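Handing you this structure, nothing more for now.
Every protein chain but one is kept in place in this view of the complex.
Letters are used for the chains, namely A and B, taken in the order the chains are written, and counting of residues starts over at 1 for each.
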Amino acid sequence: MAVRDITLGQYFPGESCIHRLDPRVKIVCTFVYLISLFVVKSFSAFLLCILFLGTVIALSKIPFKFISKGLKPVIFLIILTMVINLFFVSTGDVLAKLGPITITKDGIYRALFMGLRLVLLIFGSSLMTLTTKPIELTDGMEKLLSPLAKIGLPAHELAMMMTIALRFIPTLLDETDKIMKAQTARGADFENGSIKEKAKALIPLLVPLFVSAFRIAGDLAMAMEARCYHGGSGRTRMHQMKLGKGDAVAIAVTVIYLALVILSRQLPLL
Amino acid sequence: MASDPMIQLKDVRFAYEQGEDDTPQAAEFAIDGVSFNIEKGSFVAIVGSNGSGKSTLAKHMNALLLPTSGEVLVDDLNTVTESQTQPWEIRKRVGMVFQNPDNQLVSSVVEDDVAFGPENIGIEPSEIRRRVDESLQMVGMYEHRKKGPHLLSGGQKQRIAIAGVIAMDPECVVFDEPTAMLDPKGRREIMSIIRKLHSQGRTVVLITHFMEEAAEADRIIIMEHGKVHADGTPAQIFSRDDLGVLALPFAVKMAKRLRQSGIDVPADIVTDEQLADFLCSKEQG
Partner (left out) sequence: MQIRIEDLSKIYSPGLPYETKALDHVSFTVEAGEFIGIIGHTGSGKTTLVQSIAGLLEPSDGRIVSVHADGTETVISQKGKESALVRRKVGIVFQYPEYQLFEETVMKDVCFGPKNQGLSLEEQKERARAALDLVGIDADDKGEVSPFELSGGQKRRVAIAGVLAMRPEVLILDEPTAGLDPKGHDDILEMIRRIRQEMDMSIILVSHNMDDVAEYADRVLVMNHGKMVFLGTPKEVYCEHEEALRAIGLDIPSCPSFLWQLKNRGMDVDDNKLEFEETAQEIIRAVKSRWQ
């Protein structure tokens, strides 16, 4: 699988009302949605979650196919969770017995329940990254976490680290590609051999890559200093985040949704 | 000469590593007793081979490095004392563009990167917006403002880096080998922006090892082994015969050759343009 196939954490350019929401609102609403998935007790209540998520997906105008690609890298994790639940839940009516493993009705129920929860969780969180530019997410995080700076949480520094990481990932990928090619031209073999040989073959790649990373870090630190960087104090921002009507609606809808999910625990019907 | 210095270097010495007893040997000085002033509004080129100390010297001009002995004054502010409290007071007066275009951009969005400097010195958001747009237009990169730097060419990235410096509105810009990693097209673009900055009245210091680029300055300082080897106008510098390994610009070499054959080319002709103008305007010998 090529790196570019991973949609988890990738941005899908668009102009929908979901794309335009304030990143802080998107982070908070996504967080609320993720909590709601753990509040839910029954399959029928999951319908609420699916309805909520489905509406947001429809509004975002991102093709469902594209979102579902986000499952690819974690499908193994989901199956593993389901299998564990299937095999290790031992309460309820026994349906089959294979040596030490028993499969029960409760087990099947739990497996499906957990599987669905994970799928909804991944769809929800990838929808946030698909509709928000990484740099906006970083800014939103910084703003949301800034009250915690008083109790010593380095909100600005964390956001700066993320910004720089985002900036240099493509640079380091290019560098990796170049070094691999250069060493291949000198007869290095990154593909064949035992695990031990493969690990050894990585040295000609990793040493230059680290040297490059340190060189970049040194250069960048100096460039940032030259541009008057001195931490978060006294710093202003060009992009001012302002909450609009859309954001108010989004928050209202999410609050109503959470209320309904909590209510669903009280109502045996749902 | 009536002078209003932007930067004053007074007997500056600098050693990267200091000995056990903090008294480096003379041979270890990367900068070894350099004194000169850079006047406001001038365009000075500092030339030298690798290891001559020219980049080290440049980093003293905005307090990225502090002298081991001697002093550096920027707009009459002493870099050593200022660095203890607010080094950015110096750095917002003297901006710096580095050699590697990739390693000086901070953000994955062009306009956010240009905003980085102004944000650091606490400019009002609406004013940052105005400056960012203006500086991107000045370097001709406005239409790329939403792009990621990794999608741009080396020359374009270097233009973004320059925009990021101009957005802080410094009086002086130091260019530390800005074209060394660029192709000829990128090189031409950067040189034309440098000329533009100078014509706006800003002080420009250009560190380079290309004599063709240095020929465009008002004044050339040649560094060798951490010392000033020569200092003068391009015409004065190019007429010397002790420049060693530094390659003369084509026009200067050609002018020398033509003089040998009796064509009396004036000494102040240092660029192709000037030489062509002279040869074509000349009707009588």
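The definition used in the following text is that a residue touches a chain if its C-beta (ideal position, glycine included) is under 8 Å from a C-beta of that chain, and two chains touch if they have at least 3 such contacts.
No experiment lies behind these values; they were computed from the predicted model shown.
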| item | value |
| --- | --- |
| Contact residue for the chain not shown (choose from B:53, B:67, B:154 or B:170) | B:154 |
| Hidden partner chain, touching residue among A:170, A:204 or A:232 | A:204 |
| Positions on chain B contacted by the hidden chain, ascending | 49-51, 99, 153-154, 180-181, 183-186, 209-211, 245-247, 250-251, 253-254, 257-258, 261, 263, 272-273, 275-277, 279-280, 282-285 |
| Hidden partner interface residues of chain A, rising order | 178-179, 181-189, 203-204, 207-208, 211-212 |
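Following the convention adopted for this analysis, only the chains that are shown with their structure count from here on.
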| item | value |
| --- | --- |
| Whole-Å separation of chain centres (CA-atom averages), chain A against chain B | 44 |
| Contact footprint of chain A on chain B as seen in their complex | 59, 62, 64, 87-88, 91-92, 95-96, 98, 100, 102-109, 111-112, 115-125, 128-129, 132, 148-150, 161, 164-165, 168 |
| Of chain A, residues touching chain B in the complex | 133-135, 163-164, 166-167, 170-171, 174, 215-216, 219-220, 222-230, 234-240 |
